[in-house]
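The complex appears here without one of its protein chains, the remainder shown in place.
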Amino acid sequence: MFAALYRWLDERLHLDGLIAPLRHKTVPTHRLSYWYFFGGITLFLFIVQVLTGILLLLYYRPSANEAFESVQYIMTRVQFGWLIRSIHSWSANLMIFTAFVHMFSVLFLKAYRKPREMTWVSGVLLLFLVMGFGFSGYLLPWNKLAFFATTVGTQMAGQVPIIGQPMMVFLRGGPQVTGATLTRFFGFHVAVLPGLVVVLIAIHLFLVQRQGMSVPPKVEAAWTANPSLRREMRFFPNFLLRELMAWYVAIGTLGALAALFPWNLGVKAEPFASAPAGIKPEWYFLFMYQTLKLIPSKVWIVDGEVLGILGCSLAGLFWLLLPFFESDKPARTRTWITGLGVFALVYMIVMSVYGYVAK
Amino acid sequence: MCADHIPQTRTTRRRAIGMFLGGGVLASLASFLYPVLRFLVPPPVVDLGGDEVVAAKVGDLKPNSGGIFRFGSRPGLLILESDGTYRALSATCTHLGCTVQYRADLRQIWCPCHNGIYDLSGRNVSGPPPRPLDAFDVHLRGDEIVVSRKREA
Partner (left out) sequence: MLQNKRCQFAAARFAVLTGLVALAPCLGYGQAVNSCLDCHSAMPAPLGVTQDKFSQDIHAQKGLTCTSCHGGDSSSYDPTVAMGSKAGFKGKIDRRQIPDLCGSCHSNPNLMRQYDPSLRTDQLAEYHTSVHGKRLVTGDTKVAVCIDCHSVHDIRPPSDPRSTVNPVNVATTCSRCHADANYMKQYGIPTDQFAKYNTSVHHDALAVRGDLSAPTCTTCHGNHGAVPPGVDKVQNVCANCHVFQAQMYAKSTHSKVFQEEGLPGCVVCHSNHGIHMPSDAMLSTGPGGVCMRCHAPGDHCDRARASILDNLTQLDGTIKQADDALRLAESSGMEVSEARLSQDQARDALTKARVTIHSFQAALVDQDIQVGMKIAAANLKAGKDAMIERNHRRIGLGLCLVAIAIMLVGLWLYIRKLES
């Protein structure tokens, strides 16, 4: 039956031309090829987010008066609402985690080198957008923690010189975080960010498909010296089936997390109440937050927070353009970027743990 | 003899794989789709309980009487005055949190815990209560009396 359908479409669309490259696509297999799965896992988790997000959209109400109650309604009254919502929250965190893993694996396996600079840039942009998803989505249940985390987060964005204040007002939909902020974040979360991300994913995937999988330099060198060592796997169906297994493990993990550790509802936000002690952002912002806390309030003549924000922004920009800072044919396989990557990873982990345990 | 067994094991193996795969696909898809399909069916109770609530129906209250209704997380007091005006206020006394009631004889709101008295606008006029009661908006929708919080800025 599938064959008949395929023939019908092929007569009209000439699918062979499109499908053929995919049939012949191969994936290199070596000691480190397990890392190749993480991009696909991140994509799968994004798909889970889109599907559970659409389901949640059927019941969620984005106004300050009703947002919290609607999420409570989903958690308590809607059949399996607790499951859909908890999967959405857990998958968000897992997706950000796998995105970071994917990025670091690309960094250490040096897959960002020519000709894959555009893939890296689109990937880092995707990472930023995904964190934007996390930040905007976190506010939507309109509970106390989210309200104050958003206040602190947008306040920090407002510290950027010159453009900071207008940017903060734009993000907040006003000078303070109010119901207008909620509506605006909802618009970002379900329309603006998905649109941008879909376009970038399309570009990212197209580049990957077009250029094939990169091979780590050491392995590349070995295979160049001895071509008979080269091992490859067909993308379709071998790699895909393995990827499918990874996806099944992911959905099983999500289900287990949702059932065993349902996501908290919290307490409804009261805009005029004072902030509870010890407000912290979500874990994926902790390393930045803790770094900012450690910077003294005045460094020479510059305000400490401004310096911190500028520093983070510059670091982000540098990270985005990383491939362009390394020559195409570096002298060694382990370059200074590898060292920088190790430093960045260790720094993020240490700062996140520190931020978690600090008062 | 070995040649006889080989095709047998291959078929049984293929069948085993087919069972696992087919069974796995069906079972896993069913376990994904079942919650989603149940999710799509709207629950019988539609009221969110946050912003506004149907406190009562016209005719539930007699003139010059009051009744308690649930509003979100706290009790509310709905009063029908003798001239037909409806009033709705928070029923949590601002002194120590007891539930207040409408006194038809006093035509005022009374707290039985320590004899606090509020007027019909919620202002604390006598006794221990330090603050007035929060007032709500009341509209009539058909024969439903709808109570809603005052609009947030």
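Which chain is which? They are A and B, in the order written, and residues in each are numbered from 1.
Note that contacts are C-beta pairs under 8 Å (C-beta built on N, C-alpha and C of every residue); 3 or more make two chains touch, one makes a residue touch a chain.
Since we're looking at a predicted model, the values are computed, not measured.
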item	value
Listed residues B:Ala16, B:Leu40, B:Val58 or B:Leu140, member touching the removed chain	B:Ala16
Of A:Ile162, A:Ala225, A:Leu260 or A:Ala277, the one touching the omitted chain in the full complex	A:Leu260
Which residue of A:Tyr248, A:Phe318 or A:Tyr356 touches the chain not shown here	A:Tyr248
Those residues of chain B which, in the complete complex, touch the missing chain	13-14, 16-17, 19-25, 27-28, 30-31, 73-74, 95, 98-99, 112, 114-115, 127-130
Touch list for chain A against the chain that is not drawn	72, 75-76, 82-83, 237-238, 241-242, 244-245, 248-249, 251-252, 255-256, 259-262, 265
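Simple rule for what comes next: only the chains that are shown with their structure count from here on.
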item	value
Length of the line joining the C-alpha centres of chain A and chain B, rounded to whole Å	36
Residues of chain A that touch chain B when the two form their complex	55, 58, 61, 64-66, 68-70, 72-73, 77-81, 83-84, 178-179, 248, 251
Chain A-touching residues of chain B, taken from the complex the two chains share	28, 32, 35-36, 38-43, 45, 48-51, 72, 149, 152-153
